[in-house]
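The complex is shown incomplete by one protein chain, all other protein chains being positioned as in the whole.
When the chains are written out, they are named A, B and C in that same order, and each has its own residue count from 1.
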Amino acid sequence: MNSVYKTVLLDHFHNPRNKGDLDSMDRVKRGSNPRCGDDIEVGIRAENEILESVRFRGRGCSICLASASIMSECTIGLTMRQARHLVQQMLDWFGDTISEAPSNTTLAALGAVRQHPARKKCVLLAWVALDETLEIK
Amino acid sequence: MNSVYKTVLLDHFHNPRNKGDLDSMDRVKRGSNPRCGDDIEVGIRAENEILESVRFRGRGCSICLASASIMSECTIGLTMRQARHLVQQMLDWFGDTISEAPSNTTLAALGAVRQHPARKKCVLLAWVALDETLEIK
Amino acid sequence: MLTASDSVDFDALRKDFPIFDSGPQTLHYLDSAATSQKPRCVIDAIDLCYRNQYGPVHRGLYPLAESATEAYEKARQTIENFINAPSPDEIIFTRSATEAINLVASGWARQALEAGDEIWVSQMEHHSNYLPWQRVCRDRGASLKVIPLDSSGQLDLDKADGLFGNRTRLIAITHVSNVLGIVNPVEKITRLASVNSIPVLVDAAQSVGHMPVDVQSLSCDFLVASAHKMCGPGGIGFLYGKKERLTQTEPLLLGGGMVDQVLADTSIWAEIPARFEAGSPNLAGALGFAVAAAYIEEIGRQPIAKREQELAATAFEALSEIDGVTIYGPENSPYRSGILSFNIDGIHPHDIAQIAGEHGVAIRAGHHCCQPLMRHLNTPSTARASFSFYNNKDDIAALVMAVHETKKILGS
Partner (left out) sequence: MLTASDSVDFDALRKDFPIFDSGPQTLHYLDSAATSQKPRCVIDAIDLCYRNQYGPVHRGLYPLAESATEAYEKARQTIENFINAPSPDEIIFTRSATEAINLVASGWARQALEAGDEIWVSQMEHHSNYLPWQRVCRDRGASLKVIPLDSSGQLDLDKADGLFGNRTRLIAITHVSNVLGIVNPVEKITRLASVNSIPVLVDAAQSVGHMPVDVQSLSCDFLVASAHKMCGPGGIGFLYGKKERLTQTEPLLLGGGMVDQVLADTSIWAEIPARFEAGSPNLAGALGFAVAAAYIEEIGRQPIAKREQELAATAFEALSEIDGVTIYGPENSPYRSGILSFNIDGIHPHDIAQIAGEHGVAIRAGHHCCQPLMRHLNTPSTARASFSFYNNKDDIAALVMAVHETKKILGS
């Protein structure tokens, strides 16, 4: 059984990183999926084009929330360009345009979800919201 | 092969009885089936409630025309009441309410058509028109 | 404990369904409210139709076409008898319950409605019995009114002000809720509606294969269902309509087979029911549907209802003993069919369904096409287990195990 509920994913679900208050963020964007009730907000704070803080809050399934937590961990410290590139890699990976995980061990924990098309949206919700916060003003 | 094209039926098709001009008729009614293009008229002349003449004209398939010819032969000489009764028997026979042919050897030739639901209308077209001519004024 | 419902051997019946023998792992299929599995007799009837009997319906004079036509019309009679309709001409084959409702909305209500009129539905309707009325009301300047639910999820008729009033043109109501399993008091509604001659449409998608349904004793004007939810094939369903109502109905689809005369600017429709069945009839669909109805009828819908209620009641009891589980709808009662919705505190229903799926238990999670009901329940989604007579207590045990497993994995 190739479960999606891998240790890393469960760890991020049970102990979410960078979750909660978004008051000190520069920009906040919302992602929601009315079909299943997932609804989260992603915020960033950047200095010199470098992401100092990436945070989220909201409700959703374990995959959605774990993905948001993993995302925050993987993007803090990146330049905004690098973050945008990583989002694009995630979209390609989950869109089956590329078959290899972006070279990041934490991200690989999300790979099992690729076998479940109906849940890809859960993974990507936070990433798409992040992408919007990164858009060039 | 239980063909519908029995000798009696073919005889009436090739040598239709009482077909043609309806000018001398008392009452004329039309029956048509736009789905297949059958279109005939049936006329009667009665004296003392007895059918002196039953005639028809028009176009249609062999079954429709043979049935009209057979009908004319079977009803001339009947009282109008008897004719209405015979029409009802035909409707019942073709509606599968009764399984026996009305006791009339010529009519039996139409029996094979009962196996072909789509063509029952062809048989009955003339009879229904006749029925209308017989309606009590 | 589960007891055999009356004298029917349901464990033997389970063997009629090839899918349960097809995989390496036991399939605990608890999603029959979405679509049911198919017995061998239905699958074989479709197979045989395409192998030996296939021809055009209503369109040929050669033997294959004649027997196809006869078989199709016999299928109509089977459905007629299945719901005790007065005449086969009152059965319209559609592609689904959804199409059937849209046909009534577009073909009947659109003509019947005037500005200020009302159509009533309930808060527990499936989107298929909600959206068509929403659209036609908006287009005609009418109001879509909603029968509220009480705290247990049952219809609160007393709070439905004007439901049986003289502005109401139609009441469209589900017979059985596809989320809560509640069986609505349709007979009471038609009786009260009849005082003002208000027509009633019954969405029987979740009832007709699961309990006795008789349109004459329900006294409804329209009734709809889909074959695929009652052991039949996909792509076919039906609309029952009282002759008088069908006469007032314009066809939804125009095309071959539903017209007598096509003139340059206007046309004369064919008789009923042909008028409502534009396009080449679905022969194998109708035959498979009829075999499914006959199969269910042979088991008996009374024993089926009892069996499915028993299964749901057992599951209800087992689940309610688990900490953190909320079951929606009224406590086990005669007003309950074999459908059960629940949630686990702090766990998203998608996770329940996914983990259950990983353990061979097929349940559904989501809004079940009932967003208005979800608003009433104050949750975006639920997990749902729906029982069919082919389920058994092993399926319930597996479901309970999956819930425990979910809590173990994701619980705090």
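The rule we apply is simple: a residue touches a chain if its C-beta (ideal position, glycine included) is under 8 Å from a C-beta of that chain, and two chains touch if they have at least 3 such contacts.
Small disclaimer: the values here were computed from a predicted structure and weren't measured.
A.B. asks: Give the labels of the shown chains that the missing chain contacts, considering the complete complex.
C.D. replies: Per the contact definition above, the missing chain touches A, B, C.
A.B. asks: Of the residues C:A278, C:A318 or C:M401, which one touches the chain left out of the display?
C.D. replies: C:A278
A.B. asks: Which residue among C:H126, C:R169 or C:R307 touches the omitted chain?
C.D. replies: C:H126
A.B. asks: Using the touch rule from the top, list residues of chain A that touch the missing partner.
C.D. replies: 34-35, 116-119
A.B. asks: Residues on chain C that touch the omitted chain in the whole complex?
C.D. replies: So the residues of chain C touching the unseen chain are 18-19, 22-23, 27, 29, 31, 34-35, 37-38, 42-43, 46-47, 50-52, 54-56, 59-66, 95-99, 101-102, 105, 126-132, 134-135, 138, 144, 146, 226, 228-229, 233-236, 252-257, 259, 261-262, 264-267, 278-285, 350, 353-354, 356-357, 361-366, 369, 371-372.
A.B. asks: Extract the touching residues of chain B with respect to the undisplayed chain.
C.D. replies: For chain B, the residues touching the absent chain are 1, 3-5, 10, 13-14, 35-37, 60-64, 116, 119, 122.
Keep this in mind: only the chains that are shown with their structure count from here on.
A.B. asks: Between chain A and chain C, what distance separates the C-alpha centroids? Give it in angstrom.
C.D. replies: Comparing mean C-alpha positions, chain C is 39 Å from chain A.
A.B. asks: Please tell me the distance, in whole Å, between the geometric centres of chain B and chain C computed from their C-alpha atoms.
C.D. replies: Computed value for the inter-centroid distance: 47 Å.
A.B. asks: Taking the mean of the CA coordinates per chain, how far is chain A from chain B in Å?
C.D. replies: Whole-Å distance between the two chain centres: 81.
A.B. asks: Residues touching two or more other chains, restricted to chain C: which are they?
C.D. replies: There are none in chain C.
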